[in-house]
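Before we start, here is the structure in question, set down as structure tokens.
In this view, the complex is presented without one of its protein chains, the others remaining in place.
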Amino acid sequence: MPNTPKYFDEMNGTGSGPRLPYEAYCKWFAGENNARLLEKSEEAEALFRLIGVTFNVYGDPDATERLIPFDLVPRIIAAREWALLSKGIEQRVRALNAFLHDIYHRQEIVRAGRMPAEMIARNEAFLPQMIGVSPPGDVYTHIVGTDLVRTGDDEFFVLEDNARTPSGVSYMLENRETMLHMFPELFSKVKVRSVGQYPRSLRRSLSACAPDACEGRPRLAVLTPGIHNSAYYEHAFLADQMSAELVEGHDLRVVDGRVAMRTTQGYKAIDVLYRRVDDEYLDPMNFNPDSMLGVPGIMDVYRAGGITIANAPGTGIADDKAIYSYMPDIVEFYTGEKAILKNVPTHRCSDPQALKYVLDNLSELVVKEVHGSGGYGMLVGPAASKKEIEAFRAKLTAKPDNYIAQPTLALSTVPILTEAGLAPRHVDLRPFALMSPERVDITPGGLTRVALTEGSLIVNSSQGGGTKDTWVLED
Amino acid sequence: MRLRVEHKTHYTYNEPVPYALQQVRLRPKSRPGQTIVDWDIEVRGGQVEVAFEDEHANSVDLVSFTPGETEIEIICRGTVDVDDHNGVVGPQGGYVPLWLFQRSTDLTKIGPQLEALIASAEQEGTPLDVLHGLSAHILAAVPYSTDQSAADLTAEDVLSAGHGVCQDHAHVFITCARALGFPARYVSGYLMMDDRIDQDATHAWAEAHVPELGWVGFDISNGISPDARYIRVATGLDYRGAAPISGLRFGKAGEAMSVALQVQQQ
Partner (left out) sequence: MLGKTAGGLFWMFRYLERAENTARMIDAGLRISLTRSSAAESEWTAILSSTGLSETYASLHGEPYGAKIIDFLLRDPNNPASIMAQIEGARMNARVVRTALTREVWEAVNECYMVLKRLLSQPVEDRDLPRVLQIIRQRSAFVRGAKHGSMVRNDMYNFGRIGTFFERADNTARILDQKYYILLPSVRLVGSASDNVQWDTILRATSTTRAYQTLHEGETDPMAIARFLILDGRLPRSLAFSYRKIEENLGFLAEEYNARHECHALADNLCGRFKTRDMNAIFEYGLHEFISDFLRDSAALGRQIEIDYRFSE
């Protein structure tokens, strides 16, 4: 770090003694012994393995099923802090939804000169097939995962808005189950808001977006690419918890004007499809013709009002990192309010002046691919070697449009349990918001990802990150 | 002019087809200069699953085959009144932003031969002059010929072939017009040729967006702008986006297609 900033530790703040939200937990912790907790840690791992909460690593055929390490020290958020966050997330989700509607209709934001047309024209996630389509209930982003980081007492930043198919909610739920299983007594000492209602809320929220063609109680299904997908566990888990069918593309076809699934008793129409398959693979007839994961004609049934697809096709444009840099404007344009949650200042490398600044300051910046995810293809300047920086410089110069850069944030830390006791590690937070025509429903909690390597700022599970249970305290 | 159309597309397969879908863009719409008096689509060997409007406001029917069929026939019958507007279609309606029509597609990618063609075309005068000049220039460079036309020739491939059909001409024109800064699109439709009732095939031409006038049609193959003998059916960024019938089929069956098309004045 250039100025060696002191990191904000969420348990201990900057001073001595625990911060208020952690007081009760720390009192409990003081009475525990490290060896017993380490044993519990192993117990938790065995439990996760047995349940099968595993993920697959792309391009690693040998280690097909891995566990995301779970750290049993919770990340605790005070009621007051949560109130601010959830208000800010709701505002953002509503703005994103309005933005998507606008982008696929009149593009008022472009007409008003608040966003250049190229931002959309050059964006690969923009789906022309969605132009003029109004999804049932006018909901585009049924599920949003907002990635937040913290740098100080009241300093939160939004890092990313995941508006395609955000994953990780099964960890939010299983982490809590595991904590309840291992430390039941702890939950009588600390009043933590429940997250277990999420699957029911999801079911209700999706059902509220059923298409006009739906008769009676909406029939839901979760579309998965299959058991080899890295998030298959989550797909099966959510289908199971929502009492929805877990389907793959080859279980579905267009029958009598609807998308229907092949059951033991013939084809049955689906009303709402929670798809965990990317746009590109959703419909070989309308998108990538080589896709084996999708359903031919589903886009046509969708455009005819015969099915709800959640999230709507084409929402990817809203979680593009270049569009992200316009989020403060987007929030203001569609809600008429200032954004409650701050954006990280972002340099768009497509702009020559910004590019020059970024190239001059590579060792201090974080540079990301515009469409990248999973922590791949990014440069963390302060942690990179000279060689890595020079290699990245070449990539950046060759294709500046493809990158944005941000200052390296002093991400807050929360302690994890190690052999030598507690040790601070950097974290981020992904709460999950559900949107239906009536409301935005944000589950109090979320997925806390933690960089397990000392000093590391990359929390992605594919890059050696772990997870924690996230506690939002009752008022 | 009142035109009467009967258009049959017949597919046969050498073995039963387990499952297949077709997107059918064969419903012309009423618009200034074109009034649909009546229009019907009949499907034999299949059924219409849904009908919807795509992003270009084309009416699309999604047709599924009856499982195990070896034949399917799509029959359009209708009557359309058309006026001559000198090819002027008018301003862009709907939600599609004009920049979309400057996107290149796989079939309309610029290449060295296309660039050379553009460079050699007359670029002085009003936009209309330039575009008419371009149209004539293309026809001269790529004479009309029905010899060995592959359905999926790219614009650059068309120049290599040295001749082409209406679809190829439209692709070359669209690519060049876009390179010159004009939004451009592909149009599929019907043309009543003066000397006959039985037409060989459906027709295709192009439209370019010209300031003040809006969309203007150019039938490159015939060297004119569409008149009262042209029925505009569907538009898209290229053939694939406006194709009368495009499908997806499971199984290994081989396909043979025949078209019977009559367009006549009533």
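Chains here go by letter, A and B, matching the order in which they are written, and residues are numbered from 1 within each.
Here, contacts are C-beta pairs under 8 Å (C-beta built on N, C-alpha and C of every residue); 3 or more make two chains touch, one makes a residue touch a chain.
Note that the structure is a prediction, hence the values are computed from the model and not measured.
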Fill in: Chains shown that the absent chain touches, full complex
A
Worksheet, complete the sentence: Contact with the hidden chain, among A:V158, A:L223, A:M261 or A:V277, goes to A:M261
Worksheet item: Which one, A:E39, A:E118 or A:D240, makes contact with the chain that was left out?
Response: A:D240
Practice prompt. Using the definition of touch stated at the top, determine which of A:K27, A:K191 or A:H250 touches the missing chain.
Written response: A:H250
Response to the item:
Note that subunit A touches the absent chain at residues 49-52, 227, 232, 236, 239-240, 245-248, 250-251, 261-266
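The criterion applied here is as follows: only the chains that are shown with their structure count from here on.
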Discussion item. As a quick test, compute the distance in whole Å between the mean CA positions of subunit A and subunit B.
Written reply: 43
Item to complete: Please give the residue numbers of subunit A that touch subunit B in the complex, ascending.
Response: 104-107, 110, 117, 120-121, 128-132, 253-257, 284-285, 289, 296-297, 300-301, 303-306
Worksheet item: In their complex, what parts of subunit B are in touch with subunit A?
Response: 19, 21, 23, 49-55, 57, 60, 62, 64, 94-97, 99-100, 103, 248
